[in-house]
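All protein chains but one are shown in place.
And now, subunit A:
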Amino acid sequence: MDQFYINLLFVGASFALYFGIAIWARAGSTKEFYVAGGGVHPVANGMATAADWMSAASFISMAGLIAAGGYANSTFLMGWTGGYVLLAMLLAPYLRKFGKFTVPDFIGDRFYSKPARLVAVACLIVASVTYVIGQMAGAGIAFSRFLEVDKDTGLVIASVVVFFYAVLGGMKGITYTQVAQYCVLIVAYTIPAIFISLELTGNPLPPLGLFSDHTASGMPLLAKLDQVVQDLGFAAYTADVPNKLNMVLFTLTLMIGTAGLPHVIIRFFTVPKVADARWSAGWALIFIALLYLTAPAVASMARLNLINTVYPNGVDAQPIQYEDRPEWMKTWEETQLIKFEDKNNDGRIQFYNDKADMSDKGWAGNELTYNRDILVLANPEIAQLPGWVIGLIAAGGLAAALSTAAGLLLAISSAVSHDLIKNSINPNISEKGELMAARASMTVAIVVATYLGMNPPGFAAQVVALAFGIAAASIFPVLMMGIFSKRINNKGAIAGMLAGLVTTLVYIFMYKGWFFIPGTANLPDNVDNWILGISPLSFGAIGAIINFTVAFVVSNATEEPPVEIQELVESVRYPKGAGAAVDH
């Protein structure tokens, strides 16, 4: 069967499943729309959280990032998993006990302040909108590559699918679709990885294969990889980083950013009890780890495979003739994701680090450039796996993008309908009216996200800086203080959130341009100009420290929170009574 029809079959079947779930899981009340009725089993919630969390970036881009950076990009692996430890111990159980619908709900009630709620809503919307654009764009790319439609058509198809189950089912529809999407994406990710691990090391488990011997050379895989990349003028794969402070801060920013992202936190509002919130976090991390433990294996093996493809007789011998390049390179050349330019006109593909001088070999520069995403997308073809594996990758990439997009859209629409409309503008709105408002906000959010996905603004590429920076510097600290301190009051919380947010944004804008407008940066964005070598992407952790400090100082200089607020803090600390959730 033609590859196109195989892809169509896999994607079509997975979409039919999502539609089926949407019809089965319609939301009849605001509680069902916002928190799936609060009755989701912890294992199901763990899977849904994993799909909610693992985005197009985790599925498509992360292995490519690690392949390019080697050890230095371990930050993503530790950062995007370590945050769950913080979530499980510092936030999820207590926020579940609080028992309301949104993250700004807690901030507004705990700090008895409408402005605090509104600052939280603003942070949530900026972080989530930035994040969702990347998901929409990712879905568009997956469609255009695998189903041969243009990117914008692909994006519209993806939006219609999300619209169907998110507007109809709200959190209830999203939750059970995410469970299905998790199964699709994890199978799609691990199957090619198992084949490649077997091929290179003889070990069927990729995380073990990574540390096994490379069958062809008899050397440990990592030693072999270190050797060939260094021969080609690149830094060793396992080489240490020059600036540990920056690596620590970046990892910390990713961790506390993960724990502070509203679309992840609200997943823990859907389980029946406080203990279930903890169980959910445990399951979620296991399901996430299945992909995150596999990704570094895919990364190193794909990089070695790519080098072996170009240098079939070893890196000391001549690279292949362009005319003899494998079929997959031809396919991906059409998408422009991989490019060849014969700089020394010898008809061969010289692939090495430009910065190393190889003119003695007659090389005139690196001739092969590729988009890092193809290391996952083209993985099955590079490893010469059957056509159905490629179809699986198509369905998996779409599942990863759509599941995260839906979670983000719910976080955005519930902040609008619940925090803005119900709790700020029109407190007398009926239950039915709020449910309608929730569906309307969801619809608007989808339309806006689709439009922005087609016409990505400059900030769309700054997901890590904006989403994780803001979540780390403003949302995480204020949630944590709201639970662990009775002394932090409304003034302290607002001052802390704004101080963390503003310093982080200013530091990012200084290097990346004010509001990301090109040409407005004050300093070139490179390590020589960063203060103490701290990258703008790593500043969220510093912003969090500023947030904690300012909140502490301001609260201690002003009056204690009222007694009923101190009682509220007491009550979120003890699990008993969460089952009877607060009625709205």
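As a working rule, a residue touches a chain if its C-beta (ideal position, glycine included) is under 8 Å from a C-beta of that chain, and two chains touch if they have at least 3 such contacts; residues count from 1.
Assume contacts and distances are computed from a predicted model.
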Candidate names "Oxaloacetate decarboxylase beta chain", "Nitrous oxide metabolic protein", "ABC transporter substrate-binding protein" or "Solute:sodium symporter small subunit"; UniProt protein name, chain not shown: "Solute:sodium symporter small subunit"
Options A:248, A:425 or A:447, residue touching the unrepresented chain: A:248
Contact residue for the chain not shown (choose from A:8, A:43, A:78 or A:521): A:78
Residue of A:5, A:24, A:211 or A:515 in touch with the missing chain, whole complex considered: A:211
Touching the absent chain when the full complex is considered, from A:34, A:292, A:332 or A:509: A:292
Positions on subunit A where the hidden chain makes contact: 66, 71, 74, 77-78, 81-82, 84-85, 88-90, 93, 207, 210-211, 213, 220, 222, 238, 240, 244, 247-248, 251-252, 273-275, 278-279, 281-282, 285-286, 289, 292-293, 296, 570, 573-579
